[in-house]
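My questions will all concern the structure given below.
A single protein chain has been omitted; all remaining protein chains appear in their positions.
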Amino acid sequence: MSVKNGINGWAGSVLRVNLTTGAITTEDTLPKYKPYIGGMGLGYKVIWDEVPLDTDPLGPDAKVVFAVGPLTASGVPCSGRMNVSCLSCWSKGDSIVDAHMGGHIAHAFKYAGYDALIVEGQSDKPVYIKIDDEKVTIEDASEVWGKGTFETNATLTKANGDEFDVASIGQAGENLVPMSCMVTSFGNSGGGGVGAVLGSKKVKALVVRGTGAVKIARPLEVKLLSNYMIKDLVGGNNNHNVPTVPQTWAEYSATTKNRWQGAPGVTWDKAPNGPIDMGEQPSGVINVAALRCNKGVFDFGEIAEKYTVKQGGCSSCPVRCYTEYDMDPLADYDLPTHVSNTCIPITGQTGIYCEGTHDFVDEGDAKVILGGAGSRAQDDFGVWCNYGNLKTDFIRAYKDGILKEHMTEEEWNAVPWDLMKDGDPRWAVEFYRLIAEGKGAWGVIGKGSYYMYKEWGLDDATKNSAGKNYYDEVSGQNTNVTYNGYPKHHSSEDAWQSGLLYNVLYNRDCMIHHCTNFVRSGSPYEEVIKPVLESFFGEGCVDAPKAYTPINENKIKLAKWAFNGKQWHDSATLCNWMYPMTLSTSKKRGYKGDLDLDAKYMSAVVGEDYTRDSIDFDCERISNMLRAMTAISFKLRLDSSNLRKDHDAVPAWVFDKEPDFKAFEEGTVKMDRDDWEKSLDMFYEAMGWDKETGIPTRETLEKFDLGDMADKLAELGLIS
Amino acid sequence: MALFGRRKPGFSKEVKLKPEDISGEFSDRNDPAMVRNANPKMEKAEMAARAQAVMDGTAKPAAEAAAASASEDLAQAAAARGETVDLFEYLDSLPEVADPFPPSEPDPEPAPEPERKPAEMLAEYIRERTKAVSLTGRKSLAKEEPHLDEMLEELRGLESCKDICTVKGNKDEYFYSDEHMAHNYARIAMLVLEKDIPLTIAEMVRFNCKTYPSPTPLSYFERHPYYYTEPQLKHALTMLSRNPDYSDVKTFVTENNHVTYLYSEKHMSFKYARALAEGVESGEADG
Partner (left out) sequence: MSDQKRFLDKDYTRRQFLKLSGKSLVGVAMSSAMLSTLGVTAGALAEDQVRVWAFPQGLLVVNADRCVGCQRCEINCTLTNDGCCSSYISRVKVTRNLYSSRNGNGLYTENNWTYFPDTCRQCEDPACGNACPMGAIVAGEDGIRRVDQDKCVGCGACVEACPWHMPTVNPVTNKSSKCVMCGACVEGCPSGALSIVPWDKITAAAQEV
């Protein structure tokens, strides 16, 4: 562990477990991985060095890299994140992708003394990897193979000891369903198809205990910076810096909705000993920061209070975005009543009830109760919904008759459609069971949008009976942001061209919240958002809500900042939903945040001088690794030489939605095709990528010491 | 309303640690000033005996010892009867214990208070009321204080009272301290206090359109700190529609989920207001 080996920040060891040979080895993290920081950067470096990009993602030569970074478990708030890198088994090009897991396991892993775990080879029987400080073993998982993640996590904790932290795959991963994830703590998951990759290696779980410590160069400075951040900078969930409803200390409030739902009269109704009123949470006070977020109220309205016990979440985070529910109406259906989630697994469930829903106990409570049932089931089976695409693909295929077309009569009749029609919470359980089993038509849906549309001709309006192109269709259900099989994640509807730019660049939904956090904060545009952002990025870098303007250089700067910034968060590791500290809750600060904070943390933890620029540089390296590896994958797997055309292409709905409006008219978020092409030109230029292909030039790659990637690109004829 | 969970700032003090406090006094490793017992030999022997007793299970741990005297414990006895005993009675019944801690730092002698001007006392009164989330109306002050105008004149000139601000309503003028209340909140507090619901709606709808910019869902006025009821809002909307002073305030209903919104056409077009509202109601902000 780092305290033992005298290294600040990093744990110092990379663990390698080979399931084919049974070999368990370690190597030093530094100096090799220092330029890649940790987390995502470290993972990508390992995959680049060791896994040819045309490897079968579910084969024995594929590898999974679990990695944390120098800030993980360093005391820095919101550092309880673990990155998981592998090859995608579900998106176009099957290229490099990462998943992101919260809960408490990242801290346990770091305390155990590791910066990364490389899992390679394949086991022929179900196993779990047990990490007990320096004692690392491959254990028999036959008892839990076939079980859901909740039972697995509980069983393995009890079997190994109270302090062990567990992350496991569910039946979806075991059955190699690409739409699968790993689940830890209580509903914290890492998706991206990681479940199937681990399933192919017969790895059921990671079980970790760490009794060690992370060495910090200047620990009191970290504490003081943390206090400063929690008092003066951080807001509620998604770093929204003003409360939803007026509070006495606050000049502004959200008017409609935002993610700082805690307020006088908003209660944790099911707190064991009487409702706890969330009250006010003024700027400048640490001991109420955890009472700002009630994600349930954001998702469902007041009704969520009735079932809220408290808020939970990840290690070291004061925000607590996981609403922890006790939904007793579910007991009537013999379903578990304890549910916890923060995102689409709980918010998107009513959609799969294609024939409508009914109330349970209170008016309008279907979304909560069905959300709870669906969330618990989805997490238990270890299904990943691809940020909602799994659900909307099902909904559309059902409603368009496509699903029925692709099922035999027997298969169709075997589905408990009655449960769906009755709005029964058990439908959600059956739905995720069918997805997790991965058979027949359900198996096709479980392959993810890209392979599903391909197989069923849904990527071409002439090839299916509905006459639709599921990528291009203008419909509330279609949120595909590329033709690669993943949806938008806070794109142009939040942040004009900047949002769309960083949404197209990954091999999954982008996870970036840099812009949506200030856009949806509830802060006023003219008085706060515009001046603060322009002080960082220059005039014109932001647009007013739904009042967009043509692309300009400063919007490109904004996009680049957010893009590189995601690599930073997933390498450091820090939470993508909370960082960066762009705005602040403090009127005295003019609501301006501190974008140098991350560098201050790094300097205090590592004991070396980091600056925003030095961190940006390292992150841009990782951005270029992502890009180069994507280009190589596309060439090897699809014989494509042009990422601009074949990867970054944006579906029609983004430009064609809201037909009553013209682009750049007040009231619309639609984009303009010519303006978009110009945006790509300018962004590629800013990144040092070829204007025509969107592939990094040799000059750019060598600037970041990625000459070996340039060589490979040249070998493949992708660059000169 | 219960205050549980509603920790007002200043209500409980954070214990702030300065770095220089920590390394000296509180770190195990660095504290050289541990008190050694006056008779180390005897203490050591006693301790060894006690240690032995603990290890071979003959010593009662503190918890057990406490439990042993439970039958005499007033609280336990009350609980067993399904009753309670008052905290202070209970404290009186418990045996005295030694206070191991040194005497608290005596509170510093308060500096002899300079003769406080009436204006300063008024300011302090306004501050205390602001902390309790109350505005102070001029009329109510005037009833108590015949020299109010002079006091206010004086107050306005004092450096120490520059946090005292006013917000004018239709029925009165109100004072508050901006150290304990935001200006925009004071405005809302004034509107709520004056109970002119149509006016409140109009003012806030206009403010929200101009500032954020955002149309306002009608439900905004059902929440804290307004808490208007459905019948009140329904009546207010009727009043709004009839009063030419509010002719700029319009309502509409979102297409997908029929939620009522308001906007002011002085500050935004219907097309824009509707687009913003429908964005929110269609979940655009959610993902």
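For this structure, a couple of remarks:
Note that the chains are named A and B in the order they appear, and that numbering of residues resets to 1 at the start of each chain.
Keep in mind that, in the parts below, a contact is a pair of C-beta atoms (placed from the backbone, for glycine too) under 8 Å apart; a residue touches a chain by one contact, two chains touch by 3 or more.
Predicted model, so just to flag it, every value in this text is computed and none were measured.
The chain not shown here is in contact, across the full complex, with A, B.
Across A:67, A:117 or A:230, the residue that sits in touch with the chain not pictured is A:230. From the set A:60, A:75, A:550 or A:688, the residue in touch with the chain omitted from the display is A:75, counting the whole complex.
Only one residue in the set A:286, A:331, A:414 or A:714 touches the chain that does not appear here, and it is A:286. The residue touching the chain not shown here, chosen from A:27, A:140 or A:163, is A:163. Within the complete assembly, A:312 is the residue of A:312, A:499 or A:580 that touches the hidden chain.
Interface residues of chain A facing the missing partner chain: 1-4, 73-75, 77, 104, 107-108, 111, 150, 153-154, 157-158, 162-165, 185-186, 210-216, 219-220, 222-223, 226-227, 230, 268, 271-274, 276, 286-291, 309-313, 315-318, 320, 324, 326, 338. Although one chain is not displayed, chain B still touches it through residues 2-5, 7, 11-17, 22, 25-29, 31, 33-37, 40, 43-44, 47-48, 50-51, 53-55, 59, 61-63, 65-66, 74-80, 83-92, 94-97, 99-104, 107.
Everything below uses one rule, namely that only the chains that are shown with their structure count from here on.
Annotation: 35 Å between the Cα-based centres of chain A and chain B.
Residues 220, 224, 245-252, 255-258, 263-265, 267, 274, 276-280, 282, 284-288, 291, 299, 344, 347, 387-388, 476, 479, 488-490, 493-494, 520, 522-527, 544-547, 587, 658, 661, 666-669 of chain A are the ones touching chain B in the complex. Looking at the complex, you find that chain B touches chain A at residues 1-9, 12, 14, 19, 22, 133, 180-185, 188, 208, 211-214, 216-217, 220, 223-225, 269, 271-272, 274-277, 279-280, 282, 284-287.
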